[in-house]
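Here the complex is missing one protein chain, while the rest keep their positions.
Think of it as A, B and C in the order they're written, each chain with its own count starting at 1.
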Amino acid sequence: MLRITENPLSAEGAISAVTKRTCGAVATFIGVVREFSRGRQVSYLEYEAYPEMAIAKMRQIEEEIRNKWEIEQIAIHHRVGRLGISEASVVIAVSAAHRQPALEACTYAIERLKQIVPIWKKEVSPDGSYWVGMGS
Amino acid sequence: MLRITENPLSAEGAISAVTKRTCGAVATFIGVVREFSRGRQVSYLEYEAYPEMAIAKMRQIEEEIRNKWEIEQIAIHHRVGRLGISEASVVIAVSAAHRQPALEACTYAIERLKQIVPIWKKEVSPDGSYWVGMGS
Amino acid sequence: MRVTVKLFAAARAIVGQGEVSIELKEGSTVGDLMEHFFTRHPELKGIAGSLLLAVNREFAERSVNLQEGDEVGVMPPVSGGTDA
Partner (left out) sequence: MRVTVKLFAAARAIVGQGEVSIELKEGSTVGDLMEHFFTRHPELKGIAGSLLLAVNREFAERSVNLQEGDEVGVMPPVSGGTDA
């Protein structure tokens, strides 16, 4: 359920993968490429990962979540490579018997992903390209 | 984007409908039929709506959300009629430039839906059927 | 005056009809209308405390005055969305 891939992401696929007969709720978060970033027009993004460590850190996030909330399943799928406007960079889907743990765990997952999962993006715009996160 | 329907719901459809070029985040909540409810085995659920008032109340929820958060689009799709285990009863999708309003508004939408939108369910189990919410 | 009453879920099951047209005296309130139903369907009175009422698709108290042509909704507490 933890995946780094160059292929387009499917929210429906992640939702189906986490839904079990005991689940009453599935919360998902989808990060998509915006047309503008920090005032700059974006042509496309290039995502790069440290794949083995990224999967290990996603596993850590899953463990943290299972220690905090009663959830059933969690899927975290992150895309790498070139992504155009409105394409999904990340899909997180969390299923649980009840809505509150599903929603809270989903929010936690995207916050932690942005903190500890080694994935980077380069914004490519008409006037050049920029690695994001280097003090920009 | 506010809909009561007898047809199966599509999370992907709701997500696509709310995603615009200015969006960086889409949060969704999917309510699904659980195999067990309050300790009883569920065979299937029958959802019934007061459709005109339900749509009016969904519109009220959208207005409340737009007054509280900077969101782009919101879709609330609720299914009525007979639903089997693991079928989706409700799909909420909220898009925004940023993740926090999308996630918070999505959580708010399902809470308010359960409070003010006139939709009811009857649980049908092997030993009879029960309208939910009547003090049960 | 004549009002349309729409009943839902357990309220519909008890009354046996989803929609009823009723003639009321001028000046009748939602509460007066409910008494009409309680007389004919004592079982409905048993759940009276939890019933929600609406006039023209907006939740309303029993003290609200009805007008010719109003649509009154009689319904149990809502339970949509998800049980989760």
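To be clear about the criterion, a residue touches a chain if its C-beta (ideal position, glycine included) is under 8 Å from a C-beta of that chain, and two chains touch if they have at least 3 such contacts.
Small disclaimer: the values here were computed from a predicted structure and weren't measured.
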{"item": "Hidden-chain contact residue, picked from the options A:Ala14, A:Val32 or A:Ala96", "value": "A:Val32"}
{"item": "Touch criterion as defined above, residue of A:Ala49, A:Ile71, A:Ile85 or A:Ala105 at the omitted chain", "value": "A:Ala49"}
{"item": "Residue numbers in chain A that touch the chain omitted from display", "value": "31-32, 34, 37, 47-50, 52-54, 56, 78, 89-90, 110, 113-122, 131-135"}
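Simple rule for what comes next: only the chains that are shown with their structure count from here on.
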{"item": "Chain centre separation (chain A, chain B; CA means) in Å", "value": "23"}
{"item": "Distance between chain centroids, defined by C-alpha means - chain A, chain C (Å)", "value": "47"}
{"item": "Sites on chain A at which at least two other chains make contact", "value": "23-25, 97, 99, 102"}
{"item": "For chain C, residues that touch 2 or more chains besides their own", "value": "82-84"}
